[in-house]
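Data first, discussion second: the structure below is written as structure tokens.
Note that one protein chain is taken out, while the other chains of the complex remain in position.
Every chain is named by a letter (A, B and C) in the order it is written, and numbering of its residues begins at 1.
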Amino acid sequence: MDLSVRIGTLELPTPLIAASGCFGYGLEYDEVVDLASLGGVAVKGLFLAEREGHPPERIVETPSGMLNAIGLQGIGVHRFVREKLPALRARGARTIVNICGSTLDEYVEVAKVLTDADGVSALELNISCPNIKEGGIQFGCSLTGTHDVTSAVRKATHLPVIPKLTPNVTDVASFARAAEDAGADAVSLVNTFLAMAIDVETRRPKLSNVLGGLSGPAIRPIAVRMVWECRQAVKIPVIGMGGIMDARDALEFILAGATAVQIGTANFVDPFVWGKIRDGLVAYLDRHGIARIADLVGALDTTPRKAVHA
Amino acid sequence: MDLSVRIGTLELPTPLIAASGCFGYGLEYDEVVDLASLGGVAVKGLFLAEREGHPPERIVETPSGMLNAIGLQGIGVHRFVREKLPALRARGARTIVNICGSTLDEYVEVAKVLTDADGVSALELNISCPNIKEGGIQFGCSLTGTHDVTSAVRKATHLPVIPKLTPNVTDVASFARAAEDAGADAVSLVNTFLAMAIDVETRRPKLSNVLGGLSGPAIRPIAVRMVWECRQAVKIPVIGMGGIMDARDALEFILAGATAVQIGTANFVDPFVWGKIRDGLVAYLDRHGIARIADLVGALDTTPRKAVHA
Amino acid sequence: MIDAMPPIDVDARVIANVRLGHGYSVLALEAPAVGEQTAPGQFVMIKATPGTDPLLRRPFSVFEVLRDASGAVTAISILNKIAGRSTRLLYDLEPGDRVQCLGPLGRSFTVVGAPQQAWMVAGGVGLAPFATLAEALARAGTPATLFYGARTGGELFYLDYFERLGVTLALATEDGSRGARGRVTTPLEAALARLGGPGMAMVQACGPEPMLEAVARLAARHGQPSEVSVERTMGCGLGGCYSCVVPVKQGAEPPHFVRSCIAGPVFDGAGLVWD
Partner (left out) sequence: MIDAMPPIDVDARVIANVRLGHGYSVLALEAPAVGEQTAPGQFVMIKATPGTDPLLRRPFSVFEVLRDASGAVTAISILNKIAGRSTRLLYDLEPGDRVQCLGPLGRSFTVVGAPQQAWMVAGGVGLAPFATLAEALARAGTPATLFYGARTGGELFYLDYFERLGVTLALATEDGSRGARGRVTTPLEAALARLGGPGMAMVQACGPEPMLEAVARLAARHGQPSEVSVERTMGCGLGGCYSCVVPVKQGAEPPHFVRSCIAGPVFDGAGLVWD
């Protein structure tokens, strides 16, 4: 049973990637998961400098989902390269760095630092964080912005470039196209949906940031639709995510057209989810007599059923 | 305790309105709810002519939500006026007719028929049904389209005109503004989120229409955010909906800026939900010593809490 | 026939949950007010757990209407078969647990009278509506036969229950372990062929849709009326959502989608359009 997939030049042993911001810098999970056994590890979004992020409350649970407004707290790319990357490399993790910028130049700067460093497998461009004004969302919500950041980073690195798309747009497929035109090696989606929750007793927002990003199973049907739309719009690989809790959910994304999938919120609910999903994928391939999971990518059959009546 | 609210010239005894497509033509619930006790009844979307809608499967459950692709099956506006409206009027229901059109002219035609009829309280313009190509979504996803349909219907009727906005856009507030500029008396939102679900065993979509609209608690945090954005963008009343299951949920929308709320999916889960939410609202006003629910509209306090640290 | 009383919603206590094996259980719910109003073939909408996952209720035929010694209705039961999440949750319920039970809903089977016979045709969990129908037929003194098919003999339940009511049994199993080998339509067709003339039996069926179609066609071919109870995904059970439609003939015009929760689940077998 072959679970390996390719994202451009990147060869992943499984299609299961830890989603950015849901897996710390990877090393936090060293004790519970063999980092090398994952398809990849997308680390928490990094700017050039350190960031404190938003004050609590930073998360709140919602029906089958959660809102977060962490505010991209992080150690900055330089400390990351010094303090985290060597250990990740030592463990054989395929590290995908989720990069952020307040300006186009900052994205390029961060990309260069990571390109010169040893042990980075790919760059995921976070142009879709809904939680901070200067979090790149101004790029992610405009086609030209998406194109410009992607091509600027493209020019600055030989590493695979993976713009991460926001679902808070009318036509996500056009953003996938803009990324492809700008030389992206793949696109990943979805980031979280801009949302809010209110404590009706205090009449205040539940999050200090007022707004937060919705993730988890609640958003899965929308995310699957968006992956399906992007699959039809571009030739480059699509990395799908949004509410994947088990192998069945991962297969929904793969059948819709995702070459690989990322798992975020589910890792909070169960840090041992990785082995369970992996085993579930193997069992599915087995049950259906399919040798390679890659053969299932986009295999959704949408031919109409026999009409119920004339 | 005063639960009444005003939508333009329309005076509603409570802010609780049955959402279109989730309450049949109202009369289906005659046995379980006193239709006159509701703030209003938004009936199933109507075209000029009858429609068969999509073949089954038409709905599928998802985490804390459901997808539907009914395809606007309906009896058409003429039969509605003949067969349903008199009975609705007799029961003292405030009937809000959700109108659809394949063309701008059809919207106007349907509006005229209903304006000449007796017993229609308002027209809700369905420019946001995600489930059929010609369901007006082409209007609902373009600012000019939204403006044009609204002003055309505005000119054709003296009834309150309430464009219903789709959440499948980048900036819903701009659509609320377009509607207001075109003379809308209020806007209602959200319609469902375009989504899909896949049966991984058969590798086919679960819905015959492939795509469907996501409703229910899963979408509530996104819908509340959109209502809050619209509240700040326009002066006309905002009618909020999306996953309201209980009084607490309804209050979230009201505090975010909804003058009234609509309840759809919850009515499937519990057709007796109306009295429960009504009682919950009264208890809340009581507990907080508030005389009129109208005083809570947009009463969300977003002033930052005492900073956790400098 | 339509039940006149408005449906009610009961926060029903689980009285018993008897596992029959093969994923079947008989779940007894303390909902007498529902039971008193239930006509044979009507259904209830049940929410197995509070909370929003699973979100929607699920439809179940009323299986038994349970009575105490004095004959007063104490509860209803459903014949539950595990098909997915909610039926699994129901299967796992223990006495004392509670579920929301809304009903009775939908159109019921016609209770025919002698000399016409009632021929009930059940496939698998499609047995459910016939326990109450058999009781009504017994009360009416109508000669009744139950054609009952399952995969294997171990999945044929409540046979003694029907025998006690004087119902003639015609069984079929796909593995031949009990009754005729094959589909339930095999003994049915043989019996129809032996039947004197048109209109002598009202054929009433519940089970998988291919079976319903076969039964309706057989009955028509032999000049017998039929009623079939369809199972479509139901979001509300009250006519609110239009999820449960089936195509129904309307004379010359093209068939029309009808809501099976209010126009059905029991339909005239001759009126339905099959794929």
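The criterion applied here is as follows: a residue touches a chain if its C-beta (ideal position, glycine included) is under 8 Å from a C-beta of that chain, and two chains touch if they have at least 3 such contacts.
In this text the structure is predicted, and so the values were computed from the model without any measurement.
Within the whole complex, touches from the chain that is not shown fall on A, B, C. Touch with the chain omitted from the figure is made, among C:30, C:53, C:155 or C:231, by C:53.
One of A:32, A:90, A:283 or A:299 touches the chain omitted from the figure, and that residue is A:32. Remark: the omitted chain is touched by one listed residue; of A:245, A:261 or A:285 this is A:245. By the touch rule set out above, subunit B reaches the unshown chain at residues 63-64, 217, 306-310. Residue-level contact of subunit C with the missing chain is found at 51-54. Hidden from this view is one chain, which touches subunit A at 21-24, 28-29, 31-32, 44, 52-53, 56-61, 63-66, 68, 70, 73, 216-218, 245, 265, 267-272.
Operating definition for what follows: only the chains that are shown with their structure count from here on.
A complete topology is adopted by the chain contact network, contact being made between every pair of chains.
When you average the Cα atoms of each chain and compare centres, the chain farthest from subunit A turns out to be C. The innermost chain, defined by the distance from its C-alpha mean to the mean of all protein C-alpha atoms, is B. Subunit A and subunit B have Cα centroids lying 33 Å from one another.
Distance between chain centres (mean CA atoms), subunit B to subunit C: 36 Å.
Shared contact sites, meaning residues of subunit C that touch two or more other chains, fall at 52-53. Listed for subunit B are residues 56, 63-65, 216-218, each touching two or more other chains.
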